[in-house]
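Report on the structure given below.
All protein chains but one are shown in place.
Up next, chain A:
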Amino acid sequence: MENNKAIVIDHLTVAYDAKPVLWNISCGFNKAQLTAIIGPNGAGKSTLIKSMLNFIQPITGSIAFSTMEDEQVPYKKMKNKIAYVPQNTTVDWDFPATVLDVVLMGRYGHLGWLKRPGKKDKNVAKQMLLKVGLPTFASRQISQLSGGQRQRVFLARALAQEADIYIMDEPLSGVDMKTEHIIMKLLKKLVEEGKTVIVVHHDLQTVEEYFDHVVFINQEVIAQGSIQGAFTKDNIDKTYHQDRNLGEGEG
């Protein structure tokens, strides 16, 4: 495995029932870079993320992770080094919790079973709220947050994990421009600190401005590489305008 890759996916095929959703995917995600996963609806972007997070067992293929110290390990050993940011629509925001409660959940992985978060964890959580620009929101009820604020709370929760790799499912969908800038600035800072950031992205117009690297997928890997090399009109057309019949209906 190349040393500059944080995640290497090798000949991965995933199917729901008999329908293949991802077909023979091989791609890598560079360490300390911002990579966008791009593709139309139903291309299998979320499935790819879920496979990386071990939610879905692939039919064939493997996913290998490499730590910041260049050790190659399977997912199980990486758990505390990967932070996942789900789409913020996947949870019920009427859950009785404060913003600080939710951000604190990012510390739970380090604590392990049964141990309760302590003062140190609370300090980390508050620090992360400051980073996402919500320092006064700690005791705010989560049901009172706007869409952009919810996304930032989820980001703060991921930051509290103090991970090496950040995997995010459309963190910029449905947020206002101000939040988008705050989030992107934070992601760039993470990358400067040597962290790897992988983002499922849907807005083609901002790809060049925001990312270092791009992976085009539509059930198969259509193209991948640096923005300069791979983000071409040709590749975009191939990804979005190809009639594919491997499977359908998955987002």
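Here is the rule we use: contacts are C-beta pairs under 8 Å (C-beta built on N, C-alpha and C of every residue); 3 or more make two chains touch, one makes a residue touch a chain; residues count from 1.
Here is the rule we go by: contacts and distances are computed from a predicted model.
*Asks:* Out of "NADH-quinone oxidoreductase subunit L", "Signal transduction histidine-protein kinase/phosphatase MprB", "Manganese import system permease protein ScaB" or "Nucleoside ABC transporter membrane protein", which one is the UniProt protein name for the chain not included here?
*Replies:* Per the UniProt record, that chain is "Manganese import system permease protein ScaB".
*Asks:* Looking at A:102, A:168 or A:198, which makes contact with the chain not pictured?
*Replies:* A:102
*Asks:* Taking the entire complex into account, which one of A:53, A:138 or A:207 touches the absent chain?
*Replies:* Checking each option in A:53, A:138 or A:207, the one touching the absent chain turns out to be A:53.
*Asks:* Could you tell me which of A:40, A:61, A:86 or A:133 touches the chain that is not displayed?
*Replies:* Of the candidates A:40, A:61, A:86 or A:133, A:86 is in touch with the missing chain.
*Asks:* For chain A, enumerate the residues touching the unshown chain of the complex.
*Replies:* Contact residues on chain A toward the absent chain are 53, 55, 79-80, 82-84, 86, 90-92, 95-98, 101-102, 105, 108-109, 111-117, 141, 143, 157, 161.
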